[in-house]
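Note that one protein chain is taken out, while the other chains of the complex remain in position.
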Amino acid sequence: MICRITDSPIDMDELTDSLDSPELGGLCTFVGKVRNHSAGQGVTHLEYHAYPEMAEKKMRQVAEEIEERFGVAHLAMAHRVGTLAIGDIAVGIAAASAHRDAAFKACRYAIDRIKQIVPIWKKEFGEDGVAWVEGCAVDAETAEPQKAQNQRV
Amino acid sequence: MICRITDSPIDMDELTDSLDSPELGGLCTFVGKVRNHSAGQGVTHLEYHAYPEMAEKKMRQVAEEIEERFGVAHLAMAHRVGTLAIGDIAVGIAAASAHRDAAFKACRYAIDRIKQIVPIWKKEFGEDGVAWVEGCAVDAETAEPQKAQNQRV
Amino acid sequence: MKIRVKCFAWAKEVTGEDEIDLEVPEGATVADLRESLAERFPVFSGRMESIAVSVNQEFAGEGTPVDAGDELGLIPPISGGCA
Partner (left out) sequence: MKIRVKCFAWAKEVTGEDEIDLEVPEGATVADLRESLAERFPVFSGRMESIAVSVNQEFAGEGTPVDAGDELGLIPPISGGCA
């Protein structure tokens, strides 16, 4: 199982190849790329920052949650950090299972959950300036996310 | 938009590359591979048969339904026919959108709907013999699918 | 009139043909096609309700007219994809 923070380009083939097995009929992948727009304004590039050790630990937690919830043990996920251009892959996820329903659910849960609990931050450089994109404030007591506001810098 | 029945191996990179565009932040793919088991019995290989012209037409219908339902216009789908070995890709789908929710929904709808209305047949060669795997009988009046039983041959 | 009907998968296997010719009355519909089919190939009678008929590459209801110039097909239950 791959749970990786990396400053190199993400190779989806590597992620999917890591899951290859003759009993797995369904493979669902998600690729998150840097868009040229965000909340109606143009974006020129992004910086992704992470707390790498904790981020990989939390990714492994996401994988454990997925195995518990959906019985899917064949997962690979990688998130890139550093400066990314439009079109670069920021995050890649692959989930394989005997049947498609579990593969889709695992992949969807992975990206949603990564955005909630994996300590990665996105700084957006756009037409209107620079902002930290802050999706989820983690509630200290429950370690569960709640909606946050972006911080302009 | 790719909607293709093919007797050549499916190249997922070709499908996803066809969707590349700077406004698309989320890409969801599904790959269906030949499993080494089905309904508890071992499978040695498969044959996929199609009514190719109608199949591609029905795939285009699926794409139209997806654009209507989810607003997702960036789709690529390919289904292979002929003799396939364990691990071969039978079907590949890619859906891209600005946001991930629509990409996931489009991709999931595509594979579910393909299995309902696109005239493709699977003949399974396994330990216990040979069978046509018949998932969906299409109701003639509504052109909507209903559950069918496999036919042994 | 004579109509030509494409056979796929199980239907191709039991007819032994890619295409079959059936005799139907002028002004025939899909229902007439089925009647002629069951006469010629009794094996269809037992599972006629699971076989769809396509007319010009669309699934067609029982009342749909069929003509010698139409592209007609017998569509056993499908199993697209996998998993």
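Going in written order, the chains are labelled A, B and C, and every chain counts its residues from 1.
One rule holds for everything that comes next: a residue touches a chain if its C-beta (ideal position, glycine included) is under 8 Å from a C-beta of that chain, and two chains touch if they have at least 3 such contacts.
Note that the structure is a prediction, hence the values are computed from the model and not measured.
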Residue of A:C28, A:A102 or A:I120 touching the missing chain in the full complex: A:I120
Contact with the hidden chain (one of A:R4, A:R35, A:H74 or A:K105): A:R35
Missing-chain contacts mapped onto subunit A: 32-35, 49-51, 53-54, 57-58, 79, 90-91, 111, 114-123, 132-141, 143, 145, 148-149, 151, 153
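Following the convention adopted for this analysis, only the chains that are shown with their structure count from here on.
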For subunit A paired with subunit B, centre-to-centre distance based on mean C-alpha positions, whole Å: 26
Subunit A and subunit C: spacing of chain centres that average the CA atoms, whole Å: 49
Centre-of-Cα separation between subunit C and subunit B, whole angstrom: 24
Per-residue overlap in subunit B, given as positions that touch at least 2 other chains: 32-35, 111
Subunit C residues counted as touching two or more neighbouring chains: 81-83
